[in-house]
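Then we have chain A:
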Amino acid sequence: MTLLALADVTKSFGGVTAVGGLSFTVRPRHVVGLMGPNGAGKTTIINLISGLLHPDAGTIRLGGQPVTRARPHEIAGGGLARTYQNVRLISGMTALEQVIVGSYLRRGTSLLASILHLPAARAAARATRADAMDLLARVGMADRADTLAETLSYGEQRRIEIARALASQPKLLLLDEPTAGMNAAESAEIGRLVHALRDDGLTVLMVEHNMRLVADFCEHVVVMNFGRKIAEGPPAACIADPAVQEAYFGKQRDAQRHRA
Partner candidate 1 sequence: MLRRTLAALAAAALLATPAFALDAGAYKVGFVTDNTGPLAFAGMSFSRGAELAAAQISAGGYMGIGTKLELVEKEGAGDAARSIQSYNQLIADRSVLATSCCILSPIAGALKPIALNNKVPLVIYGATAPGLPSLPYVYSVTGLPGPAEVAMSKHIAAQAKPQTVAYFVLSDNEAFQARFKASQAAMEAAGAKTVGVVNVLSADTDFTAPATQAIALKPDLMMVYTTQSPAAGIVAAVRARGWTGMMSANDAISPAAVFKKIGPPLAGVPFPVNFSPDASETPKAKGFIEAYTAKHGSAPDLYSAQGYTAIWLIAQGLKSLPGKPTREALATALSKITVLEHDVYGGLPITGGQAETRYTLFLNWTADGKITAWKP
Partner candidate 2 sequence: MMDIVEDLWAAYASTLGFAMVNAFFALATYATLSAGILSFGAVTFGAAGGFLGAQMVLHSTVPLPLIFLAAGLAGAVVSLLVAMIFLRLESHWMALASLALVLITRVVVLNTPDLTGGVNGLSIPQPLPLEWLAGLLVVTVGAFYALDRSWYGIAARAVREDTSVATCMGIDPRRIQLIAMGISGFVGGLGGVMMALMLQFVSPDTFFIHVAFTMIAGVVLGGSHHWFGPVLGAAVFTALPTVMQAFIPEMQDIGNGAALLLIMIFLPRGLLDPRAMRLRRARK
């Protein structure tokens, strides 16, 4: 039983292979980490799964359905939601409205009902609002509901983005470096949230290159380098893998030497 399955997925940009022959699966109600140094192709994978990019070869299945060529909104309709590495909230909207955008798939009324301002449409709008408020409460942002989201702190924006992703009631949540730019306490809070979501039945695939966080958060890890999988398994085993150590620390040592 798998929720997401990638088989031999390949994607190149102008001759440079970003992802090469990658295969892995994600089982339901698990938190899976996608690790790798910068430039390993992690975000490309996220974009491929969410349909913003299409693979040159290979297949992607979501809940058993092939979604290799599907468009992003169709994949979202299939139960996938995501966040972004650099938070992407919508300019000019309040925190609450950001979350309401996420609940588009559950809008529940027709356009005509909305234009005519029918009771059914008003009721649906009220229900959407209430749900969105609950989600904001869940990420601890209820008191900021009517604040223009772009005026909030980076950490707060991240939490709103997660609430937005949850608003579509997805089966699979893709988190692209959800703790980037956060301090240890804030990161731990995100970890607790992720675990709580898993306990409610959600499956999470998160990109993270902080090995400690991966070890703390995830039950299963896929490690990539230069677009290829170099290790897969439980976090501890993966981190101990010499190939992973080489990919991470070899690189870091090189980088340090460059800086010096």
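With respect to how the candidates were assembled, all candidates are chains of the complex that A comes from, given by their letters.
Just so we're on the same page, contacts are C-beta pairs under 8 Å (C-beta built on N, C-alpha and C of every residue); 3 or more make two chains touch, one makes a residue touch a chain; residues count from 1.
Not measured: the values here are computed from a predicted model.
Asker: Pick the one that touches chain A in this complex: which of 1 or 2 is it?
Answerer: Result for chain A: touching candidate is 2.
Asker: Going by the contact rule at the top, pick out the chain A residues touching candidate 2 in the complex.
Answerer: 50-52, 71-74, 76-77, 81-82, 84, 88, 90-94, 97, 100-105, 107, 109, 111, 114-117, 121, 124-125, 128, 147-148, 151, 164, 168
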